[in-house]
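Some notes on the structure that comes next.
Excluded from the complex is one protein chain; the other protein chains are retained at their positions.
Each chain gets a letter, A, B, C, D and E, in the order it is written, and its residues are counted from 1.
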Amino acid sequence: MSGKIYVINPNSTESVTRSIEKAIESMRLVSGPEIECITLVGGPVTVQTQVDVDTLAYPLCNKVRELDKSAAAFVIACFSDPGMYSVREVTAKPVLGIAECGILTAMTFGHRIGVMSILSASIPRHLRYFGAMGLSARVVADRAIERGVLSLADAEATFQRMREVGLVLRDTDGANVIVMGCAGMASFRQRLEEALDVPVVDPTQAAVGMALGRVLRT
Amino acid sequence: MSGKIYVINPNSTESVTRSIEKAIESMRLVSGPEIECITLVGGPVTVQTQVDVDTLAYPLCNKVRELDKSAAAFVIACFSDPGMYSVREVTAKPVLGIAECGILTAMTFGHRIGVMSILSASIPRHLRYFGAMGLSARVVADRAIERGVLSLADAEATFQRMREVGLVLRDTDGANVIVMGCAGMASFRQRLEEALDVPVVDPTQAAVGMALGRVLRT
Amino acid sequence: MSGKIYVINPNSTESVTRSIEKAIESMRLVSGPEIECITLVGGPVTVQTQVDVDTLAYPLCNKVRELDKSAAAFVIACFSDPGMYSVREVTAKPVLGIAECGILTAMTFGHRIGVMSILSASIPRHLRYFGAMGLSARVVADRAIERGVLSLADAEATFQRMREVGLVLRDTDGANVIVMGCAGMASFRQRLEEALDVPVVDPTQAAVGMALGRVLRT
Amino acid sequence: MSGKIYVINPNSTESVTRSIEKAIESMRLVSGPEIECITLVGGPVTVQTQVDVDTLAYPLCNKVRELDKSAAAFVIACFSDPGMYSVREVTAKPVLGIAECGILTAMTFGHRIGVMSILSASIPRHLRYFGAMGLSARVVADRAIERGVLSLADAEATFQRMREVGLVLRDTDGANVIVMGCAGMASFRQRLEEALDVPVVDPTQAAVGMALGRVLRT
Amino acid sequence: MSGKIYVINPNSTESVTRSIEKAIESMRLVSGPEIECITLVGGPVTVQTQVDVDTLAYPLCNKVRELDKSAAAFVIACFSDPGMYSVREVTAKPVLGIAECGILTAMTFGHRIGVMSILSASIPRHLRYFGAMGLSARVVADRAIERGVLSLADAEATFQRMREVGLVLRDTDGANVIVMGCAGMASFRQRLEEALDVPVVDPTQAAVGMALGRVLRT
Partner (left out) sequence: MSGKIYVINPNSTESVTRSIEKAIESMRLVSGPEIECITLVGGPVTVQTQVDVDTLAYPLCNKVRELDKSAAAFVIACFSDPGMYSVREVTAKPVLGIAECGILTAMTFGHRIGVMSILSASIPRHLRYFGAMGLSARVVADRAIERGVLSLADAEATFQRMREVGLVLRDTDGANVIVMGCAGMASFRQRLEEALDVPVVDPTQAAVGMALGRVLRT
């Protein structure tokens, strides 16, 4: 249990990192592993395209190599899990992606998972990933709120849109658990859960939770 | 984060509970949730048949109702996840089964999961469960060591048998991660991992790890 | 062909047993196996929750042990197939569940199966079961009429609701065969089939039909 | 229940029809539907190729049209279910294929189905069919005895070969139920079941059993 | 590369063959394999039922035997791929079906495939076929325009209907590529693609394209 859990926000938007900080605040334990949230300098402002995703692998590997000695585990805090399999090649420490952990954790909440994404252009990429993980049978729908990561700052409008999309996931698609498909949505989790009356999973919390388990086991 | 994580061993064999205690020892944090391992009085000596599994739902629900006020979460520490869906109906606290969490956690270690079970009679039950979870695509084989839970006490003979079966899972079935299909196998995890040179997941550690994440999030 | 086919209604509601009697009346042949419909004394009034389902395994096993000598086969007449795998362990006679047989029989009627359930709370349990059977690909939707088993007594209102849900299964979900997801719906089968113009399968008829085949073969 | 169940052997080999007669003998009930086994005049001596299968649709449809008035149901007694979907278009009576019913019935016996075929050239056709039915997840292997239908006449050699292949299905592939992939194997069912100690399903018995259920229901 | 690519329209409607001619016109290369489009004399006017499909295998095999010497490859230009597996038994030359190639080619355009069929009665047949090919996961919906092949002649009304159905496939079902489920729809491809703003695949072009690849490789 020596070493920190590094939570790396691969986009360069500091406000997203701060929102991640808040989301995992309660997971910092006096006697537990230290958790440090980091913004990847030089990352794109937001991760939207496949190009964004693929080109993150290289700087993420570099960052992880740099932090490896002081690390207990790494969490890649972007819902496309950019570079995750590459990073697993450059470190022997646990490497967790928030999309993978978000879906896996949601499976313990409900049978039919709905994913709430930022932009619909990302959905085919998500679907390929769920297929790659062999989990497609559990994801009933992936719907986008169609607001960029940066416009999440307008909290009230964002929440109303999340609520609308959440109701469609729940009532039309039959989801009984919803995964937020972006690290930047964390601050809306509790309010959304109350509004929708189904569990809502913040994928970064899910990944940090699973990282804790990995780091603490003997 | 008030309340304990109760890890309930549904069979009445105290030695299994003690082995679970050891396995999760490192997950007890001074400032984290208390973890208490409990033997279900009146449970079967070992859980082998479907009758064993089905008849555990009722006493497990009773036990959970009794503990609910002081609980933060429950872990059902038997690889058939007996009564898990029932228990979820009688408490609002997180309820995690070690089979579910063992498989989900293994997915973050490797693509092709091998399961090492106690007795081959349990394998169709496991396969139905993997199918129910929609995860069959990731489990490449489930093979039994064909030694009862109680004979696990003969540690050396048991380990040799686990090693043999592990090599078949790895080399014939192509597994690149192995899940131990019994709460009572925990003490062999590290030694088996070294012998096989692939990650070996103790499902109880996996479940307690995921329970920590659930309890600590806000 | 010696011995009876016992059709066990695991809930304690006699009116459901009588409706089952009617549904399988035409399957009693002078020269064929005797069919006896039984109400499980002590069962819940209706089977709605997972707790209901799991706690039925024990009394069902006891009942089957008691009847075993005089039995040719057993049919468990509740759409959650409670205790089916347990019961198969305590008798060497064929044991058929109406959900399993209802879906399997529906596959010979049409490619896209719609399931009409009583309450939506049962649907995740059904979906897990279809997954366990490896049949999810054929079930296009499972929709609930949201009326308790007991309110089925109000026949006209129930039929209108079944018709509404059936039209959604047929026209929105594209089902070309519908399985009634409850033993107590049998009396509506023919009328519903006419109203919807797609085959409607009563799962108890399906199971008793398959039981006949099992009992009569050499 | 007026009308006969016609069991049509689509190959022109009378000995296969006679073996079918024997297999379903115990399913003829004094008070039940009459069952008549028919050889399709003009069919191929054995059905081996896809050409054999496809070219049977037309004469089968003609035969069914001719028998329709006196029919309660039709069973197509060849494991490729030749023409089954076509025949369903030319009659409103139930039409069952022995492959479909053999697999569906096997699902009620065990979780992992092994298929024992005549010739390996048929296996890709079988696999396509299992996929078309959405049932591939339950069929663990399809292995051929590599003896033509006609050489089944040499009973002892055939049985020894079936036993060998059955042991591979059971012990290597993990099948816990075996479906005989040919109408002409019926006479070996009981002996094979004893030799292998797993249930063995004769698909023609399975189909006639399901036909009885279809014909007798109201 | 000696020999022609024969594109066989298995229905006897010459106007469909001419529309195919136009669709593949640009694939005829001076130095490439000759492509000849043929109408199967004696085929049904349109291929709608399973009987139509099954009874085409025999004349198609005959035609292929007749043309085999001068052939480099065969394309069966009907979206049910009638007789394809049979034809593959009677010639050693490549045999491609337009449904198979249409779906495979669509996979290189988009993740979620929508199929636009002529009549809804064909849809269960298509779904069985997608299942047989193991490709069901990629086909999100198959919807019919409900206009017979012959009424395609009324181009404007047909196009409007195709546009309507295409919008449902795109916006309700989430398709991001559409496959036209009939050889006779070719002339609408470009216009439909523009109207829907998603790629539209003409399956005959797809199959002739793949045939070129097969014929030209060494």
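Just so we're on the same page, contacts are C-beta pairs under 8 Å (C-beta built on N, C-alpha and C of every residue); 3 or more make two chains touch, one makes a residue touch a chain.
Small disclaimer: the values here were computed from a predicted structure and weren't measured.
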item	value
Chains shown that the absent chain touches, full complex	A, B, D, E
Residue, one of B:3, B:59 or B:110, that touches the chain absent here	B:110
Sole residue of E:4, E:18, E:147 or E:214 that reaches the chain not shown, by the stated touch rule	E:214
Sites on chain B contacted by the missing partner chain, in the whole complex	110-112, 137, 174, 176
Chain D residues touching the omitted chain (full complex)	123-124, 127-128, 131, 136
Chain A, residues in touch with the chain not shown (by the definition above)	49-51, 53-55, 57-58, 61, 83, 85-86, 88-90, 125, 128-129, 131-134, 136
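Basically, only the chains that are shown with their structure count from here on.
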item	value
Chain nearest the overall Cα centroid	C
Distance between chain centroids, defined by C-alpha means - chain C, chain E (Å)	42
Chain B and chain E: spacing of chain centres that average the CA atoms, whole Å	51
Multi-partner residues of chain C (each touching 2 or more other chains)	128, 131, 133-134, 136-137
Pairs of chains, among all present, that meet the touch criterion	A-B, A-C, A-E, B-C, B-D, C-D, C-E, D-E
